[in-house]
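Left out: one protein chain. Kept in place: all the others.
Going by the order they are written in, the chains are A and B; count residues from 1 in each one.
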Amino acid sequence: MRNYLSIKDIDNLSEWVEEVKMLKIAPKKFKALGEGKTICLLFFNNSLRTRLSTQKAAINLGMEVMVMNFGSEGWALEYGDGTIMNQGKSEHVKEAAQVVSQFCDIMAIRAFAKLEDKEKDEAEEVLNGFAKYASIPIVNMESSTAHPLQALADAITLAENNSKIRPKVVLSWAPHPKALPHAVANSFVKMMQLQDADFVITHPEGYELNPEITKGCTIEHNQEKALENADFVYVKNWSSYADYGKVLNQDSNWMMTQEKLGKAKFMHCLPVRRNVVVEDAVLDSDQSLVIEQANNRTFSAQIVLKKILESIK
Amino acid sequence: MRNYLSIKDIDNLSEWVEEVKMLKIAPKKFKALGEGKTICLLFFNNSLRTRLSTQKAAINLGMEVMVMNFGSEGWALEYGDGTIMNQGKSEHVKEAAQVVSQFCDIMAIRAFAKLEDKEKDEAEEVLNGFAKYASIPIVNMESSTAHPLQALADAITLAENNSKIRPKVVLSWAPHPKALPHAVANSFVKMMQLQDADFVITHPEGYELNPEITKGCTIEHNQEKALENADFVYVKNWSSYADYGKVLNQDSNWMMTQEKLGKAKFMHCLPVRRNVVVEDAVLDSDQSLVIEQANNRTFSAQIVLKKILESIK
Partner (left out) sequence: MRNYLSIKDIDNLSEWVEEVKMLKIAPKKFKALGEGKTICLLFFNNSLRTRLSTQKAAINLGMEVMVMNFGSEGWALEYGDGTIMNQGKSEHVKEAAQVVSQFCDIMAIRAFAKLEDKEKDEAEEVLNGFAKYASIPIVNMESSTAHPLQALADAITLAENNSKIRPKVVLSWAPHPKALPHAVANSFVKMMQLQDADFVITHPEGYELNPEITKGCTIEHNQEKALENADFVYVKNWSSYADYGKVLNQDSNWMMTQEKLGKAKFMHCLPVRRNVVVEDAVLDSDQSLVIEQANNRTFSAQIVLKKILESIK
């Protein structure tokens, strides 16, 4: 595998999930694979889980880790072609990507959607800019439109907690005071399309995700109906896609409650706003898988890095 | 030992100080103890000595270190129970503490007093919040009310420089333009209560420390009298405790001078404002132990981490 930019880079999801089971039993078994190799984690946005889990995964694989907050520690980057750079940007991604490639073996990048301009966000200028000009593999630690390390961790968590041949999995929109990106939801949907499951997306009207991503998915605007007999409920806020980046409503009726959840398992990528997105009772119950999901971030990163290391050996 | 939150977590101070002598001779002797183990240092405030010495101690013990500035790199945390999180906080300490616990074996935390609300500071919401919800040991790298790694380094420094059976040790308040927390003074007082010494605290009226902490200590408002025949003088500013967080005076007569110090050894935790807290002549003299104290920060962290590693092996 060259890059891990999106869910599409997973060649066989069920095989990866199987391999992770083995990694979790012996996390340091492949320490020799990364020895003498260095990964650079470039953050254009804040991070807790991704920052620590990706470091931990690299350490487990014997790699050296260099972490950099590109925004505050590096130089403002230009992404346009042919720009006369006489304004605020000091360096072009063409140089930055080639330069970072000199100092490490794998580069991981976090660069969120700005939610101001749909076309710009969908162009993924940071991630794709680095991927285009780098001479080393690139890992997506959440870009404008995708968070494939999270979705892979979610797939692992689902597999570990599922006992049915065809579970019912519901992705349910939740209210939130701030405009949030679509990346987590997008990658979760794409990942679910690789699974044998009864998958339903539920959200208020106006909160339709990118229709190209949800093509073929069941969408049900009645949350109660969507949640009937669910085995897993993945809760997540996102801003409007049609009215790009806007918060259309914060209707607290969409908050996940113990009553609505029934016997289903609860999933969320975190960070989560308690009693806005989901009530305390759910998070504090045994039905919540959120800490398992976080723990699986280490192993989703580790399987990805392992695949890449094997290909560049 | 589970956590190192305060001086009370030291089971036998003199034995620890003895053990440190051995660690200083062979700092890397216990490298195998930490192999494959990871420590995460979480900073909610600035740090120089603590940041570098704790890293160094962990490295000496063979551990991997992940450093994170929680304030600028992570998410704003909520600590209250049952809060409807629709304001500025994105994540609850319940999740944050459990999540960080997934990625490392020990967590160290720095979170200063805000000096705005005594009850809030004394509740130690950050340190205690993490300690309550984490599933791994927690080390206090200075909290609202305690700095036990500093006090342990001070105990080591005292032991290394003392030749008397019962030395006279004076903790002397000093002026400072800013309102500073009580953490260093508190932990120094608690540590001195475990020592056989003639211990005197001196400060202007109104600068009494928390009386529960200084219970049984000699307090002398006449600095000159307090300093008579002192062997060690520990100088430190703190803001008022009664009139919580206020700077009542900046009386430069309380600055430590060569003349006042006499033949005593001078101690301070650093950073120190020259010619405000203490005059140049003292810091530049052989009587100053401040650099030794800083050096002993490595070994106070190392003995703490060693004790914890031994208990989680």
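Everything that follows uses one rule, which is that a contact is a pair of C-beta atoms (placed from the backbone, for glycine too) under 8 Å apart; a residue touches a chain by one contact, two chains touch by 3 or more.
What you are looking at is a predicted structure, and each value in this text was computed from that prediction instead of being measured.
Listed residues A:E18, A:E95 or A:E205: the one in touch with the omitted chain is A:E95. Of the listed residues B:L48, B:A76 or B:I312, the one in contact with the hidden chain in the full complex is B:L48. Subunit B meets the missing chain through residues 28, 43, 46-49, 51-53, 55-56, 59, 69, 72, 177, 250, 270-276, 280, 283-284, 290-291, 294-295, 297-298.
Contact between subunit A and the unshown chain involves residues 36, 38, 40, 64, 66, 68, 70, 72-75, 78, 82-87, 89-92, 94-96, 98-100, 102-104.
In this text, only the chains that are shown with their structure count from here on.
A straight line joining the Cα centres of subunit A and subunit B is 39 Å long.
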